[in-house]
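Structure below; questions to follow.
With one protein chain withheld, the remaining protein chains of the complex are depicted in position.
By letter and in written order, the chains are A, B and C; residue numbering begins at 1 in each of them.
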Amino acid sequence: MSDLINTTIIIATVASGIRLATPFLLASLGESIGQRSGVLNLGVDGVMLLGAFAAYYTVLKTGNLFLGIMIGLILGALIGLFYAFITVNLQAQQGVSGIGIYLFGLGMSDLLFQKLVGTPRPIMPFRILHIPLLSDIPIIGEMFFDHSLIVYVAFLLVPLLSLIINRTTYGMNIRAIGENPEAADSLGVSVGGIRYSALIIGNMLAGLAGAALAIELGIFQHNLTNAMGFIAIALVYFGAWRPLGVMAGSLVFGVVAAIVLQCKTLGLIPRSASDLAAMAPAIITILALVVVANRFRQPTALTKPYVRGG
Amino acid sequence: MMEESGSVPVLEMRGITKHFPGVVANDNVSFNLLKGEVHALLGENGAGKSTLMKILFGFYPPDAGQVFLNGHAVNLTSPAHAIANGICMIHQHFMLVPTLTVAENVALGLRSSRHPLTDLAAVTKRIQQLSDTFGLQVDPLAYVWQLAVGERQRVEIIKALYRDASILILDEPTAVLTPKEVDDLFQILRQMAEAGRSLIFISHKLHEVMALSDRITVLRNGCVTGEANPCDTSRAKLAQMMVGREVKLAPDKPHTQICEPRLEVKDLVVEGDRKTDAVCGLSFQICGGEVLGVAGVSGNGQRELAEAICGLRKPKTGQIKIDGQSVPSGNAKAAREAGLSYVPEERMRDGAIADFNIFENFILLNHGQKRFCRMGFLRFTPIHQHSRTLIDEYTVKTPNLETPAKNLSGGNIQKLILARELSSDPKVLIAAQPTRGVDIGAAEYIHERLSHQRTNGTATLVISEDLDEVLALSDRIAVMFEGRIMGIVNREEASRERIGLMMAGVDPDSPPADYCPSPE
Amino acid sequence: AAGKMLKIAIVAPSASNDLAFTQSIVDGINAVKKERPIDLAVTDGTFVVEDAAAAIRDYAKKGYDLVIAHGSQYGGSLKEIAKDFPKTAFAWGTSADTFGLPNVSSYEAASDEGGFVMGMMAAALSKKGSIGVVGPIEVGDAKLFVDGFVAGAKAQNPKIKANVNYIGSFSDVALAAEAARAHMAVGADVLTGTAQMVVGAIGAARSKGVAWFGTQADQTELAPEIVVACQVYKWEVILRQILADMDNGILGGKKYAITLANDGLMIEFNPKYKLPDTVTKIGKKAVMDIKSGKIKPLK
Partner (left out) sequence: MNNLKTKMISWTIPSCAVLAALIIGAIMLSALGANPIKGFGTMFASAFGNLDGLASTAVKSIPLLLVGIGICIAFRASVINIGGEGQMVMGALLATIMALAFPGLPAIIFIPLVLLVGLIGGAAWGAIPGALKAYFNVSEILSTIMLNIVAVQFMNFMLRGPLIDPGEIERGTRIPQTARLPEATDLPLLLEGARMHLGFLIAVLAAVAAWILLWRTSLGFRLRSVGLNPAAARYAGIPVKRSIIMALAISGAMAGLAGAILVFGSESHRMVTDGSSTGFTGSAGFNGIVVALFAGLHPLWSIPSALLFGGMLVGANALQRAVQVPSALIIALNGLIVVFVVSSEYFKRRVQTVQTDPKVQKTVSDSDKNQESDNLKD
């Protein structure tokens, strides 16, 4: 046993967990901003898929990774704009319209891939960015400071979003609108405007999550995300709508998956039980929801369209 | 205090009209406000006071009419716009975000000095200054959900003070305050008026209006019915203007035999939505054939009392008995099975399902009974028959049985609910605001039905803000104030004066003098 | 009859350009198409078994001469459908079962053979004595290949560590990539894998410059700098036989397999990869030995 589980493996597993967590983290950070402002978006997975394809295709054609990331972000912003229009202005049922966005993204990304690319062709992923000094720290350095740029970006977004939500006027407006839009409106805060911006930012992050996934893997494929977006939504509940909580949730999800994977590699999990092991994240999430649902309330106005005086 | 009468009013609203589906909330209303003036708006529930103020605050666009500020026509299209024009509003319902701190609630919507970051330290300091100047005790760092009702009201006032409004609208700010808090508030408001700010003050409490305001405008059914000066009017005159009719005499009340108590309530303590005790240890009994009227200003625990008796709200402690049998608490079904009926205050929220049609609403309670339901299937022939009988008996005006309840007028919905509730011949009937928003004809009919039920031996609890109604219907009258019964008086000994004072929480033996500000 | 235009339909689960399972059969037919007139119809991406069944029945009804059900999960449906169309030829792969029906041929790939060859080369190539395998689900063709690969590696170096990771999905590219990384973390310096989700694993291997052995199709273009060799399926070898039988009025009942011996399986070396000559020799010798029957991979 002791020779099976050594420091290298632990380092690799943690590093792998961090990598696996990254797209979840980006997507659920985005979703949490939208939900904080009172809008549920079940279409995250669709946005991720479209973002992934857009980024992949851009990089394939131009070889420019940053352009790919930009296109993923822009695409997310456009979908966010559209989603804001139907949920804020048209007051569409949020649960169901999100499913529509998901189906659209699922079909559209596949369609475009088949028509524009066809045979999967690889793109060059981000190079590993060793952070000077920090990556030289034994163990810790390899675990945390030996990743690609996008991983650092995702994790740096956590304190940044915490700061924005808790310390800026904009963040305060988002929090107020998710709880009591009427009160915010009565003080002259534009409920629609804030929701638009929150949804645009949120969907940009979903697009970025997809772009990061495609670029990290260097490839695109039909349903590349494998319903990651849905898990990202659950992680928002898991993390009680707070960036730090969402990060914890993503890390738990990623590291559990990495551990399961590593155990399979080492033959510690019988092959017949691997399907049952795959249920673990979903079941853990439901259990977490049971605990969280009564402890942390969701934003009071979540899923409720705001109509003045209505 | 007032400036010379020739000056332009700071605010003028001309010919304001506003429709909502089914109602005309404001009908050609004109209203003006002078600098440094406290102008009161009076009116019954639904008279259109809040609507007028929300139009002024940019919440709703008016269908017709124009707002002038300092003589200039303005189009206030949003609260942000109104705030920019120096208008602030303290709403009838709290406009606070419970999950934010006091300081954050105050800072909301303002541009921070450290934009884009918030500058809560500066806000906190300023709040402290304000609370020192005006004697408003509040902790800026506390979360709003932690605050008591009175404190929340103070936060609302601080929000307005902080914005340094030149026009401040206060929509029923005293409804939830204790007399001491009201006194403190009035002190602050006078201070503000003296500093040259103009205030619009809305209240149902006549003595408050008399005490605070320089001018009074009365609304009824969306129309202005008059303007008055507090020094040369009386409460009775104001009431007349508000209600618009002579006080009716009580319907015939044949003496009914008082037998055993049918409803007994003992030591009832009920928590309100704000997690404080809304009903604090009530005990009373109602006999068969007797009507106990509960008078009082809304929000003094009447609603919680009714809901607790009906099993919709679980009381903290206390006992409820119907015909001597204890009713399990917090169980609506059990209460109904024990013979209780309830005409709720909010009829479209609790009493009827707007999208259900007439007959579906009729069988809401007893659709499971054998006569309406066999083996799980509804029996439409008897249901329709039953519904038609009730429609005829209660003269509910409807095109047909399939009409959704939402298409009925308010009075007819109330008749529908009453018909349903009385059709089971209840042992105990709780009727909350049974004629609110109902026209005179329908109200009379409803009163008749309630008396009829009394003759049939039902023990009735009538909860109403309408004093005339309470006087007309009741055998005994209980006055509720802050969750307690100020006293129970027999109808014969009850006078409007006495009840009115008890409603204001004043001991009837030492009535306060009307306050009229003396000119300086 | 060889000059007559044949109508052939393929029903397959993944995309027809997946550089893996589905592409191999489409390429196979296209190779035969150069030799004789064929009207080809492809319904790909039918991962829903019932949709595949509907498509198979539809083609049979429309009078296609040969309907190829390219997916082992389609067998259950084909068994029922084929009975209703005795005049239509069906082919089912990868499998070795014709259900005893005279109009169903089965075809499979002896992918354990190529697996064995590449396993031997992998073991010889590995400096650290550790290799890794990324598999989808432990079934059919994938299992055969993986088992052959592990057996080959052990045959070359009995002390080799050959870790196998079935990730539990044919489609989760991200998980496949992490599985490859997990292998590399425990020291694997040569990797292989099978099914369409390995594109992720190849990407991970490429980023660390770890050697890769491919199967089902030539994956060189995915990562020219690390792909050593690929086992390529040449279904045209058996498709020719099936069509020849059909020319003679035999609609099925036979089992076919592509093997190294019948040139249905080929080991394609990547000319750009600088493979030590010793390793190339080991590979070529293993191919000869399997062809001659000297080595029987899974026996």
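Just so it is clear, contacts are C-beta pairs under 8 Å (C-beta built on N, C-alpha and C of every residue); 3 or more make two chains touch, one makes a residue touch a chain.
What you are looking at is a predicted structure, and each value in this text was computed from that prediction instead of being measured.
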Displayed partners of the chain not shown (whole complex): A, B, C
Touching residue (missing chain; options A:Leu42, A:Leu60, A:Met204 or A:Ala301): A:Leu42
Option touching the unshown chain, where B:Phe68, B:Tyr143, B:Tyr162 or B:Phe356 are the choices: B:Phe356
Selected residue (touches chain absent from view) among B:His72, B:His93, B:Lys237 or B:Lys333: B:Lys333
Residue of B:Asn32, B:Gln319 or B:Asn407 touching the missing chain in the full complex: B:Asn407
Residues in chain B touching the chain absent from view: 19, 21-24, 310, 312, 332-333, 336, 342, 344, 349-356, 360, 363-365, 367-368, 372-373, 376-378, 388, 391-392, 397-402, 406-407
Hidden partner chain, residues of chain C it touches: 13, 41, 43, 45, 47-51, 53-55, 57-58, 61, 72-73, 75-77, 79-81, 95-97, 136-140, 143, 168-171
Hidden partner chain, residues of chain A it touches: 40, 42, 46, 86, 89-93, 95-97, 99-108, 110-111, 114-115, 222, 226-227, 230-231, 233-234, 237, 272-273, 275-276, 278-279, 281-283, 285-286, 289-290, 293-294, 298
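Quick note on the criterion: only the chains that are shown with their structure count from here on.
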Whole-Å separation of chain centres (CA-atom averages), chain A against chain B: 47
Between chain C and chain A, distance of the C-alpha-averaged centres to the nearest whole Å: 35
Parts of chain B lying in touch with chain A, wherever the complex brings them together: 54, 57, 59-60, 78-84, 89, 91, 94-100, 104-105, 107-112, 115-118, 159
Chain C contact footprint on chain A (complex, rising order): 8-9, 11-13, 15-16, 19-20, 23, 114, 118-122, 125, 128, 213, 216-219, 221-224, 226, 228, 257-258, 261-262, 264-267, 271, 274-275, 278
In the complex, chain A residues that touch chain B: 167-170, 172-173, 175-176, 179-180, 182-190, 308-309
